[in-house]
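Not every chain of the complex is shown here; the ones you see sit where they belong.
Order of writing sets the chain letters: A and B. Residues in each chain are counted from 1.
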Amino acid sequence: MYRVGILTASDKGVAGLREDLSAAAIREIMSTLEWRVVDYRIVPDELDAIRDALIDMADRERLDLVLTTGGTGFSPRDVTPEATKSVIDREVPGIPEVMRAASLKKTPRAMLSRAAAGIRKGTLIINLPGSQKAVRECLEAIMDGLPHGLEILTGRGGECGSPPFRGD
Amino acid sequence: MYRVGILTASDKGVAGLREDLSAAAIREIMSTLEWRVVDYRIVPDELDAIRDALIDMADRERLDLVLTTGGTGFSPRDVTPEATKSVIDREVPGIPEVMRAASLKKTPRAMLSRAAAGIRKGTLIINLPGSQKAVRECLEAIMDGLPHGLEILTGRGGECGSPPFRGD
């Protein structure tokens, strides 16, 4: 139903030193929703590389949803939220709030996730953490609310017959 | 006690195609507090129109509180938070956090609310959602904390005899 892209920010991943288990976890969850992962990219933890990939995925590929993984923590090279905030038109603070609240039930370290989310034109961009386990927790926490957001954003959907609950 | 303005952002409302039940709900709740709604405006979902109204209500009318309704969701024309953030001097993230946490108990879609809140000079501006039901939920969630904020912001009040709990 929706066209999804995955963007992994990982120096080790780019260097081939790390298997991208997080992207695999995202793919698996997307398939259960029948959403199609049509793009997957891996870039180093660099602001420009992440930024350029996000712009291309939103403006040229016109994906409905881009899920990033990695680069949301305290390491000096973790800059995925900064890259994301630099390209979005409209921030969606409730999505990271819900993800952090869910992860906090597992570990107090969840407060360290600097994940952001926002909309660029017709594309919703969401930062997920880097670890496979945390990716699953976070996606699970937002999956109930996410379909309606994409429905409104894209003007598609409505097929599920759910009553509208619009911001306007 | 406090002078309140309501700003509805709604294309349909401006066109006369939709009764403004949310503004009516806000009026009703304000009257129970004996706060006076002294201004009510309805504008289209356009950044400049919302922005200009907020500036006028804060700087010229010097309202204590402006409650907006509408334009906080994912629709391409929902830009109330962006207009709000462009005019405030000081953001108040805890207010939308509390509103979203309350709404999340009712529906997972509450995470999609992009509502913001902040202070412009002596005026507190709070984005409420567009639906009457959600407006009631959100206002209810913040009503216990709000009076103290206005007391400190305006330098008035204190008549309730509550002990000070100041940021400073």
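Rule of thumb we're sticking to: a residue touches a chain if its C-beta (ideal position, glycine included) is under 8 Å from a C-beta of that chain, and two chains touch if they have at least 3 such contacts.
A quick note: this is a predicted structure, and the numbers were derived from the prediction, not measured.
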Shown here are 2 copies; how many are in the complete complex? 3
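Keep this in mind: only the chains that are shown with their structure count from here on.
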Per the centroid of Cα atoms for each chain, what is the distance between chain A and chain B, given in Å? 29
Complex interface listing, chain A residues touching chain B: 89-95, 97-98, 101, 119, 122, 124, 142, 144-145, 148-149, 152-153, 165-168
In the complex with chain A, residue positions of chain B that touch it: 9-12, 45, 70-82, 93, 96-97, 100-101, 104, 107-114, 129-131, 134
